[in-house]
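Missing here is one protein chain; the remaining ones are kept as they sit in the complex.
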Amino acid sequence: MERPAWLRLLTVVQLGIIGIVILAPLGWMVLSSFKSSQDVTAYPPSLIFAPTLDNYVHLLGTTPFIDYARNSLIVTIGSTVLGIVLGVPSAYVVSLTRISWPALLTLAARMAPGTLFLLPWYVMFRELGLIGSYWALILTHAVITMPIVIWVLLPSFDAIPRSVLEAAQVDGCGIIRSLWRIALPLVSAGLVVASILAFVFSWNYFLFALVLANSETKTLIAAAFNFVGEGSTDWGGLMAAATLIALPPLLLAAAVQRWLISGLTMGAVKG
Amino acid sequence: MPASTAVRALTLAALVAARVPQAQAADFDWTKYKGTTITFLANNNAVGNAVAKHKAEFEKLTGMTVKVDTYQEQQMRQRLVTVLNARSNEVDVFMTLVSREGAQFAGAGWYTDLGAFKADASPDYDFAGLSPVLVQAATIDGKLTSIPTNVEGPVIYYRKDVFAKCGVAFPTALDAFPDAAKAIKACNPGMTPFVSRGLRDALAYTYSNFVHNMGGRYMRDGKSDLCSAPNKAALGLYAGLLKEYGPPGVVNYTFNQISSLYRTGRAAIAFESTNEFPAMMEGGAREADTAIAVLPPGPGGSVPTGLGWGLSISPFSTKRAPAWYLVQWATSPAMQAELARDGIAAPRAKIAEDPDYKAFIAAKPIRQEWQNAVDAIARTGSSEIGFPIVANPASRGPIGQSVDEVLLAAKTVDQACADADRSLDALIAGQ
Amino acid sequence: MASIRFQGVVKRFGTTEVIPPLDLVIEDHEFVVFVGPSGCGKSTLLRMIAGLETATAGELFIGERRVNSVPPAQRDISMVFQDYALYPHMTVRQNMAFGLEMRNLPRAEIAERVDRAARMLQLEALLDRRPKALSGGQRQRVAMGRAIVREPKVFLFDEPLSNLDAKLRGQVRAEIKALSQTLRTTMIFVTHDQVEAMTMADRLVVLEAGRIQQVGTPEAVYEQPANRFVAGFIGSPSMNFFPASLKDGVATLADGTRLALPGCVDHDAVTIGVRPETMLPVPAGSPGLVVGIDLVEPLGSDTLVHFRCAGTGYVARVPPETRPRPGDTLTLGIDPARVHLFDPDTGVTLRHR
Partner (left out) sequence: MIPSSGKARAELAVLGAPAILFTLALIAFPFCYTVWLGFQKVQLGGGQSFVGAANYAHMLADPVFWSGLRVSLVLYVVSLVMQLVAGTYLALLLFNAKRMPGPLRALLISPFMLPPVVAGMMFLVVLDPSIGAANYLLQSVGLPPSDWLASPQWVVPTIALIDTWQWAPYVALIVLGGLQSLPASVYEAAQIDGASGLRTFRRITLPLLLPTLATATILRSVDLLRFFDIIYITTQGGPNDASNTLNIYGFRVGFEFFQFGYAAALAVTLTAIVLGAVLLLNQMRNAVAW
């Protein structure tokens, strides 16, 4: 049925208002990052000002921003890959056998406060000699990414008709081969979404890196706090850093938004 | 420190002779640990950043490599505690606030006694030149926990132009403060008359000066003493000033909001750390119209709050001797003169005599005022911020809470101090 | 080519026994249809042959080989699923080739076999399409093609026609039958549709509650049902069952109607089974069942007449020219030779009339 024009207009107007509410703080952040230290604390706040790249120049020039970004990328990609490698087969097994405790077990870490892990993990990784290596961060971040992969993929695997997997069995696939040749290609949209979410949540997580990283492996998000320091609180610089840190997740979201909506919703509804 | 007397005499003599920065005594081998890498866990404040900024000079001098791992204070502490708790050798040198965590860390054995290393100092390392007050504060159970790196304390930054315009004289007594603030509010309604820390866990730093100047102290005979007359007066005065004359939302204010507010010309008086001097002056707008003073005296006299960050060596470090080289270099007279020019008040009175530094101070009158305030702090300061107990960090909470309760008009002064006494007595008893 | 032998096979899911101990032999080259209502265990039997379910107890042989623990792929069977189970991400060609690839057949042979099957099923034009772009009937043929290329010893069909519309179903039914005659391979076909069962099977296996009720040719099952269940299940509309008593060759129905059933043994209580198509209208006054018509369903070729007798509903299939109308009274003659007798308690056919 065709919706009346005024109703459609009403929807657009409401979306517009919500859009402004959602985007205004983001816009303000980006705007502030182009303000000089004087403009950024000016009151009343100004929309019209002489934009400057100083904050970015300063940020990239005087802090190891690029190094931190590289660390973040290594840790994030590493933990996302590890999360997928561990999570995909596990989700497949849970979907096949309907035995759900392994999936629940991987969620246990999400029920505890993150600070609970800091002291014991430090002790543990020190014993393993992994403190200050990327592995400590990749492994701990995989604790975050793996459940995401499992829970996003579970409904996708569940949605594959059992008969297709049985046909593969009759055709001569073992379980491992049926995952690789049949199931995985069929959940590729879910896999994209799972990877994106795993990437984003790993990129955004700061608590573990605070303790398990050192000056050479520190991630961007853990370093972000350093932009608020005594004697030098630099709101413009802070906003420039915030903007740059937020950029990768936002770009990813934009790039895959169509998949994200279909894939995530499917996952979330059934998970 | 009887053992160090001789060293002190020696180095004193040496210092007089050699005041040129980076001058090295020929008989001290800075390159002894060439090739060693040491890790320095630094707080992201002026002190930590300044050391980090000059680290290349140290590396050139010694042939050692320094890895500086910088965090904002809270995160640094989080990491430090984790590292030390695991007895890890990951960190060699770290920054510490003895006035805060000193007793706890010393009790845990988390400090290397630096007294033993003093002998291995460069001849121009004037140990005796370090502020005796701060060295005393850094000595716990006869062990030197850390070398003072800076001296700092809250001071009054105020707008002399506004005072002049409103015909108000800078108050000479602490209890005259509200009147001055009131007069400024009346003649300049758009401006915040007074701002200082309102954030619960941060305000003990500024509030303690009020307590001491009013003649109060935190503890008496092993009991919390917050309901004594001077303490109640301090509580009423500090909370009242912020409540009546502070900015909206002052209850969340700490150094960064305060310096932003003052720098942009929206506060007439700011009571904040000497370390914030560069931040307050940034952009140059405040250099001409600002004056700096210590908090006016009260019934208890003038007892500015003074403390300093210190450099410590981890007892779990496997490179304690090389680590000492970084500590002594960073706290050497030459380096401290450099740091002073970055706005870090040195815990060495003699720095003031350094000609370069003198020229630097003389370049702007405001710098001299700042230096005077720092001197006063170093001379007469008290580092009692919060309770002189091992659980000092935890004791700051109830103090801040009592101020905020009065500030937010949630409780009267009597109720607030009584409640705080109860929590603190429990804390003292629980040790 | 192979026979299949169940020896005391039992299947339990948890504590529920879906197949009580069962023995059955399916001969080589035979086209056997498992038929029964849903939940009767027919699919479970088929899936056990396929290896998709494992027997809880007993032994299962394909040919002379005991296959209880042989994985599906090594049983030399192929299977057509109810929803076809095509691989959605593969083209028709890839779908058909997949099973051969898994067996590491040479590429040339795979291509040759796929082409041959495609020709046989008229799929040549569709080889590069994905399942999504096919109609239901085409998908069904691809599923068949996938089974054929494997050249297995046994074909298994799990209700492969139930997703097709009625017209197509008749056509494919004929195709499969023709195929079975061409390939001469053992075929096992599961369905709940007794028309499919009757038309295709060399032999029927009628199942209920996991138990074999009767095994036999369609004619035998239709003409000589082993029990009341088989009698009711096979044939459409279902057989009518009248409770009665039998004495001296005369049956007395619940409404008092007396039917002559010469030569029958006396029973105090018996169930008389009469197929709708064997109840034919006779002139009023002739011996037979006098009924009032409730409802008439003209099918064209014949007409179904619904009536009640002693409170129970029954159906008769009468020639269309009879033109009965609701409310009319009709006398239905019953041919004693085509009447079935069942034990009212056990449902077993009473052979000794």
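As written, the chain order gives the labels A, B and C, with residue 1 at the start of each chain.
Keep in mind that, in the parts below, a contact is a pair of C-beta atoms (placed from the backbone, for glycine too) under 8 Å apart; a residue touches a chain by one contact, two chains touch by 3 or more.
Remember, it's a predicted structure, so these values are computed and weren't measured experimentally.
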item	value
Touch with the omitted chain, as defined above, among A:60, A:93 or A:192	A:93
Contact residue for the chain not shown (choose from B:36, B:65, B:104 or B:368)	B:104
Chain B residues that touch the omitted chain in the full complex	74, 77-78, 81, 84-85, 87, 101, 104-105, 107-110, 192, 198-201, 247-253, 257, 260-261, 264, 266, 391, 393-394, 400-401, 404-405, 408, 410
Sites on chain A contacted by the missing partner chain, in the whole complex	1, 3, 8, 11-12, 14-15, 18-19, 21-23, 25-26, 28-29, 32, 40-45, 85-87, 89-90, 92-94, 96-97, 102, 105-106, 108-117, 119-121, 123-124, 139-140, 142-143, 146, 150, 162, 165-166, 174-176, 179, 200, 203-204, 206, 221, 224-225, 228, 235, 238-239, 242, 245-246, 249-250, 252-254, 257-258, 260-262, 264-266, 268-271
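Throughout what follows, only the chains that are shown with their structure count from here on.
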item	value
Chain nearest the global centroid, as defined over all protein CA atoms shown	A
Distance-maximising chain from chain C - centres being C-alpha averages	B
Separation of mean Cα positions, chain C and chain A [Å, integer]	55
For the chain A and chain B complex, residues of the former touching the latter	37-38, 41-43, 118-119, 122-123, 126, 131-132, 210-211, 214-216, 218, 222, 225-226, 228-233, 235
Complex interface listing, chain C residues touching chain A	50-52, 71-73, 77-79, 81-89, 98-99, 102-103, 146, 150
Residues of chain A defined as touching chain C within the complex	161, 163-164, 166-174, 177, 181-182, 185-186
